[in-house]
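Just dropping this structure here.
For this view, one protein chain was removed and the others were kept in their places.
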Amino acid sequence: MAAAKNIDELSPAHKQVASHLQGKFGKRLLETSSFRGDLTYVVSPQDWLEVLTYCRDAEELRFDRLDSLLGNHFPEREDQPFEVIAHLVSIPHTTRIRIKTRLAEGETLPTVTGVWPSASFDERETWEMFGVVFEGHPNLTRLLTVPDFDGYPLRKDFPLQGRVGGRIRWNFKGEI
Amino acid sequence: MTQFIFLIIKAAIVFFFCVGLAAMLIWGERKYAGWMQSRLGPNYAGPMGVLQTFGDLAKLLRKEDVIPDTVDKPVFRAAPYLLWVPAALTMAVIPFGGMDAKIFGWRTDLVIANFDAGIVLFLAMGSLAVYGVVFAGWSSNSRWALIGALRSGAQMISYELSMGLSLVGVMILAGSMNLVQIVDYQSGAFWHWNFIPQLVGFVIFFIASIAELNRTPFDLPEAEQELVAGYMNEYTGMRWGIFMFSEYVNMIVMSAIMATLFFGGWRAPFESWNVIPGFLWLIAKMMGFIILYMWVRWSVPRYRYNQLMSLGWKILFPLALANLAVTALVVTVK
Amino acid sequence: MGLIDIIKKATFFEILQGMSVTGKYAASKKFTIEYPKEKSIPYPRFRGSQALLADPVTGELNCDACHLCETICPSQCITIESSETPDGKKSLDEFTIDLSRCVFCGFCEEVCPRAAIVMTANYELASYDKRDFILTKEWLIANAVHAHKELKGR
Partner (left out) sequence: MSAPLEEKVEQRTRPTLEELKERKARNRQRVSDNAEVMTISMGPHHPSTHGVFRMDLDLDGEVIVDVRPEVGNLHRGMEKLAESKTYHQIIPLTDRLHYVVSFSQNEGYCEAVEKLMGIEVPERAKYIRSMCHEMCRIANHIIWLGFLVMDLGAITFQQITFREREYIMDLWEMLTGARLTHSFARIGGVAKDIPDGFREKMAAALEVIPKRMAEYDRLIRNNRIFLARGKDVGIFTSEDCAAWRVTGPTLRAAGCPRDLRKDEPFAAYDQLDFNVCVEYEADVIARYVLRMNEIYESIKIIKQCLDEMPDGPVIAEDAFHVIPPKKDVLRSSAAMIQDFVQVFRGPQVPKGEVYKAVETSQGELAFYIVSDGSPKPQRLRITTPCFYHCQAMQPLLQGEMLADIVGIFCGVDVCLGSCDR
């Protein structure tokens, strides 16, 4: 499975990361690719938390910062239309890595807020924009849109025009 | 009877002088702040924008007077007046010139009330003014306003102490609490004035007076950047305008007291300059202090609440006590 | 903390120092441009409201109605209506810019292959009426008087 494309493009630091992760997880890394020097791994949702935690804790990797965590929607892939993508940064080694997972509609993903607290807003945004539920998230509520917004706006099938939900209503006791 | 008519005339003159000066100061502060910020300040209404305050007044009077539903209405309405009426009363004890002055053939004292407890009146009225702030914050029934009122209560009570103590030195030197007699004590050229022996007292009084006036660096009750407007959060229109206005009335009173107690009141810096009427000297000194207040306000940041308290209780209060002790010792030894 | 520090603290040295700066500004020349009385002159690249340029000799509009500006416009504020003349050339019928949508990015000027639409120095666009923000072809041709000088000759 782990067919590394263009692995020669990688910098020496990236090669070390790649070989280390290969050695540790082997076949559990479903796909490996590299494009314009970015190293990408795809893991299954069950391995998500384990791989990310390992990336942070292993002495050789030390990916101590979650640079961003986001979702993506590919309606043409019918079995697993959703992607959740994490970009990790290692400040001491100055390397970057991208780890992805693919999800089916309705499938949940364990939260990484316990590993990096900064994932909290990111996961909330991913949930409200794509409908990917993060299990164990302490406060999975709408972040950027209004609380009673209807639908998941960054999905490709979300209508571009018209008005969907999202009118602010409040009672005069201050609750929205 | 003539004395009574004179009293009313004097009171009216002083009152309108206060009100007019406060109106001008609102414009003046904006202009001066603009200059310090390399701006021009208000410049449209009238020459150099002097009519700005009256334009603002017209705007404020036309605005809707919103009284929120949840406020304690009588207290809410009364609070703005509580802030400035007591302060304005203090002007009664400020001497504007010599006793038994001759005006158009009539003889009168150039002071509204010449009585022995002048300083006590000033301190008492200063303490009353805190009620205006606390009532405003409490009756607003808003949390921001409440925090402002709480800060203000704590701050005014703490600084009143140092303020009162710093004045005791002056009282000991002059041997009186009557402001007329204190001015008499300072007769002569400027090296006879109280600010030289009482320099520490003056500095403490000045700092404490900034705190009493709620101006930067001690403007925590208002604290535009944190509490938005503090205790006057819920006020609109002319009621808010009265708060604004009372700040300047308080400033006038405070600088008049300071000029009287420490800088010889209506007396000229040199004996020969006394040909210029005394009240002009007093106004000149007041304007000096007012400009100093404004200058400080627009130049320094604001203290935090705990720093303000520790400054008041740990530095100013012991210093004021020490100043009092030293003054008492020196006077006794002499 | 040496003696000098204590003296500096007791005399409010650094606060007086700061006040000297503000005091200096109070007396020095002011930075303000009193806008309606005196106007700032924009630099030659300034991107004000658009104008349609005409050939200085023939007086014909430079615009060929190629729709490039309409296509590139990120906020889709340009609307062009064109028709074909009998000799096979496109002619411009209507050219409308919705100023309330325009973001003044200057892309229309940049992609125009004929230097027909340009950004001008005209920045006084405020109005009480929303209808004034729909710039018609006539308005845009008249606005050419504000065009930057080095563009007019092109």
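Here the chain labels run A, B and C in written order, and each chain numbers its own residues starting at 1.
Going forward, a contact is a pair of C-beta atoms (placed from the backbone, for glycine too) under 8 Å apart; a residue touches a chain by one contact, two chains touch by 3 or more.
In this text the structure is predicted, and so the values were computed from the model without any measurement.
Trainee: Where does the absent chain touch, in terms of which shown chains it meets?
Mentor: Per the contact definition above, the missing chain touches A, B, C.
Trainee: For the chain that's not shown, point to the residue among B:Thr90, B:Ser209, B:Ser299 or B:Thr327 touching it.
Mentor: Looking across B:Thr90, B:Ser209, B:Ser299 or B:Thr327, the contact with the absent chain belongs to B:Ser299.
Trainee: Touching the missing chain, which residues of subunit C?
Mentor: 9, 14-15, 17-18, 20-22, 25, 31, 42-47, 66, 68, 71-75, 103-107, 109-115, 119, 154
Trainee: What subunit A residues would touch the chain not displayed?
Mentor: Touch with the absent chain occurs at residues 35-36, 38, 40, 64-68, 70, 72-73, 85, 87, 91, 94, 96, 98, 116-118, 120-121, 142-145, 153-154, 158, 160, 174.
Trainee: Across the whole complex, list the residues on subunit B that are touched by the chain not included here.
Mentor: Interface residues of subunit B facing the absent chain: 33, 36-39, 143-144, 147, 216-217, 219-220, 223-226, 228, 298-307.
The rule is short, and it goes like this: only the chains that are shown with their structure count from here on.
Trainee: Approximately how many whole Å separate the CA-defined centres of subunit A and subunit C?
Mentor: Chain centroid spacing, subunit A to subunit C, equals 42 Å.
Trainee: State, to the nearest whole Å, the distance from the C-alpha centre of subunit A to the C-alpha centre of subunit B.
Mentor: 62
Trainee: Give me the residue numbers in subunit C that touch at least two other chains, ranges are fine.
Mentor: none
Trainee: Going by the contact rule at the top, pick out the subunit C residues touching subunit B in the complex.
Mentor: That would be residues 15, 18-19, 21-23, 25-28, 30-32, 34 of subunit C.
Trainee: Once bound in the complex, which stretches of subunit B touch subunit C?
Mentor: 32, 35-40, 43, 295-296, 298-300
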